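Heads up, one of the protein chains got dropped from this complex, but the rest are sitting where they should.
Chain naming follows the written order as A and B, and within any one chain the residues start at number 1.
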Amino acid sequence: MKRIFDIALGILAAIGGFVDIGDIVFNVAAGAMFEYQLLWVVVIGVGAIITYSEMCGRVAVVSQHAVFDAVRERLGFGVGLVALVGAQLINLLTLAAEIGGIAVALQLLAGLPYRVLLFLAFIAVAVVVWALPFGWIERVFGYCGLAMLVFAVAAIKLHPDWSQVASGFIPSANTSDPAVYGYFVVGLIGAATVPYEVYFYSSGAIEEGWKPKDLSVNQSNAIIGYTLGGLLSCSLMIMAGALFFPREITPETLGTAALGAQVPLGEIGLLLALVGILFAVGGAAIDTVFSGAYNMAQFFGWEWGKHRKPVEAPRYTIAWMVMLVLGFLIVFTGVDPIKVTEFSVIFSVVALPLTYLPILLVANDRTYMRRYVNGRLANLFGIGYLVVILLVAVAAIPLMFLSNMGQG
Amino acid sequence: MTEIDLGLSLLDHQLIDSEDLRCGKVDDLDLGSLREDPPTVQAILAGTPAWRNRGRIGRLAASLGGGRIVRIPWEDVESVESAVHLKKAAHELGLARGEDRVRRFVAWIPGAK
Partner (left out) sequence: MRRLPGLCVALLLVIAGCGGSSTLTGDALQKQDEAVHSAAAEGELLASDVARDRTTEPFARVHSGDLADQAKAVAKRVRDADAAPGLERERRQVLTRATRVAQALEELHAAPDDREVAERVQAELRRLAA
């Protein structure tokens, strides 16, 4: 009985933690521009993150290697260092966007000045990362992120044409602007598969001390949790498709997303939406901070992790602090967090192959993985998604220009 | 001295000391006499300057960083699995000195210990 309870809690945490600011921005914008036509892309993105999370979770537990260990070992020092620098720059952009998102959510809840709330967000993230144990952080932010489920209720209450919704899961492109359509395909896949998620997931497996015998339980949690989390992304798109698309409303702020829950559900919808956004984006900010520090430590071989006291892993500790300060400074300049989000997602798409290829290589290495090496199914999906990722990575920057960042 | 596929099995692997602490990476190898066939590993080299032999980017990175090369004789290697396990503690071998430099700052913050 306890086991079922634990599994359920794990799934809930995964659902609540699935969505971040990139998912919110791109799914709502995609729904507003293309109604339900891009739902099939969400499925692809979710499939990719499930495939690679499963793989790097398995790699981490069996070989006690997180992603960036594998990057340096498989790609060599030179390419690995380039990958590290690229990953850190993107992490930094993502972090800046997430901190901005926290401040925006707080502002919409409390009405205080934005810059004050940015500083508050920065302090809050620092205190949480410093003081709370790893498991606590994941669970608190995961459970509170479940408030995002209000968007699923909102989507249903807006009475979309469900046959139209269903046909959105079949790829179709009925559009006068293929470049913008392509931009959103790239953005949606990018938002679902942001690298910091796999860096974090694999290091997290080691942080939480998963053993090979825990593997199937933890992987099922992730798979079920991410699938249901994917439904949350779909809800955002369906809500936007039902409410904003017919009125030709183009979302420009997070407030628009929250409005999407308020219109069908009133004040309670608004509050749940804002709380959900706050914790989903807040959790993501924390995950990104951790990822940045994990990457540095794992590349250079430093001691790392929340399972160590800060004095036992001093360079790792300084790394996350510096990362957080830089992220805060970037968004404190007043740059629009939504714009930063779009750039961070598109640039992460370009870096995706360098992230995912080493994972696939290590997962197939029998000397590391022993009997847990990739089976045929894992490789089928792994290689298939790697091809998708390569295509998307190549198309990302050109589409960004051709579509004028989705504006057309 | 065991033969190892040097390219994949040793370089860039995590170093773990006798107390299970992570203490750097295998940045380079001292292969001794290359006239032997196959060459045998005399020592593991760790430290920023050791990147000089790791390609153009390695040279660039080495010039930007400081520190010393630490030479770990092969006799001090306990085992090679996915990480390289060492027979001695990091401090005895001169590893993880960067941590000590930074530790002083971190220790100031309440709750660091």
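Going forward, a residue touches a chain if its C-beta (ideal position, glycine included) is under 8 Å from a C-beta of that chain, and two chains touch if they have at least 3 such contacts.
It should be emphasised that the depicted structure is a prediction, and the values quoted were computed from it without experimental measurement.
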Touched by the hidden chain, which of the shown chains?
A
Among listed residues A:Leu259, A:Leu352, A:Met369 or A:Leu386, the absent chain is touched only by A:Leu259
Out of A:Ala121, A:Val198, A:Leu271 or A:Ile330, the sole contact with the unshown chain comes from A:Leu271
Among A:Ala8, A:Val85 or A:Ala110, which one touches the chain that has been omitted from the display?
A:Ala110
Please output the residues of chain A touching the missing chain, sorted low to high.
107-111, 243-244, 247-250, 252-253, 255-256, 258-259, 262-263, 266-267, 270-271, 274, 400-401, 404-405, 407-408
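Throughout what follows, only the chains that are shown with their structure count from here on.
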On a C-alpha centroid basis, what's the spacing between chain A and chain B, in Å?
34
For the chain A and chain B complex, residues of the former touching the latter
63-65, 69, 72-73, 76-82, 130-131, 297, 300-304, 309-315, 317-318, 367-368
Which of the residues in chain B come into contact with chain A in the complex?
8-9, 11-15, 21-25, 27, 46, 51, 54-58, 61, 82-83, 96, 98-99, 102-103, 105-107, 109, 111-113
